[in-house]
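For reference, the structure discussed in these notes is given below.
Some chains have been omitted; the remaining ones sit where they do in the full complex.
Naming follows writing order (A and B), and every chain is counted from residue 1.
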Amino acid sequence: MLFRAQLRPGDRPVEFFHMATVRVLLFASYAEALGTSSLEIEVGAEPRVRDVLASVRARAGATQLPPSPLVAINERYARLDDPVGERDEVAIIPPVAGG
Amino acid sequence: MRVALVQAPIDVSAMLAEVSTASSGATTLFLGTVRDVNDARAVDGIEYSAYEAMARRELETIAREAEAQFGTPHIVVEHRIGFLALTDISIAIAVSHARRSPAMDAARYVIEEVKKRVPIWKREHYADGAREWVDPTRGHAEVRR
């Protein structure tokens, strides 16, 4: 999230970033690999799916994640450059095997 | 149209009754069941798990797509999760329509899309005690039904 301070004319804009906290869900083999079924991830401002994934990759066990896993935001499939909001639920989806 | 994730055994007769209408001339039922061999390994059960909220949502999306594409409002889909033994039904898809082609095409569409999109996973229990997550993308052709 991005905040702008009140500016006087002639001032350069000053931006105050804060770290966004995103909830990440893990399932099946991915939950097993990372030893948990959910994570709270700190990411920079205006995060995208790829940023969330990069942060998850820093965790122990994350080497088992493929280069581009399926990801959902709020129960819908998303793309790597889709933006992630602070209240969004990001799910990393192992290869599905239903039916 | 109704979709559900269930823990208890799927009641196929109830599903058939649910899609039955006086204007139906054809009803198709597809059942996925747990089988004893996968990839040449002896299987004695499968644990199904899901991202439940999203799985329900995707099932509903798929059923609505089938309804729009084939004109089949009378569709019921149930997917079971939890531990299933051999011959247990993991998924049941019932569709009725005045004519047979839409009923058959819709059921086929639903199962094909479920296999591609619905966030459900299975961990096979093998007779030798091993357990493995099934990954259909790994080129295990036999994983596909």
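Keep this in mind: contacts are C-beta pairs under 8 Å (C-beta built on N, C-alpha and C of every residue); 3 or more make two chains touch, one makes a residue touch a chain.
Predicted model only: the values in this text are computed from it and were never measured.
Colleague: With each distinct chain shown just once, how many copies of each does the entire complex in this file contain?
Modeller: In total, the complex contains the protein chains as A x2, B x2.
One rule holds in what follows: only the chains that are shown with their structure count from here on.
Colleague: Could you grab the centroid distance between subunit A and subunit B? Build each centroid from C-alpha atoms only and quote it in angstrom.
Modeller: 31
Colleague: Where on subunit B does subunit A make contact in their complex?
Modeller: Touching subunit A from subunit B are residues 32, 48-51, 53-55, 57, 79, 90-91, 111, 114-123, 133-138, 143, 145.
Colleague: In their shared complex, at which residues does subunit A touch subunit B?
Modeller: Residues 25, 27-29, 32, 72, 75-77, 91, 93-99 of subunit A touch subunit B in their complex.
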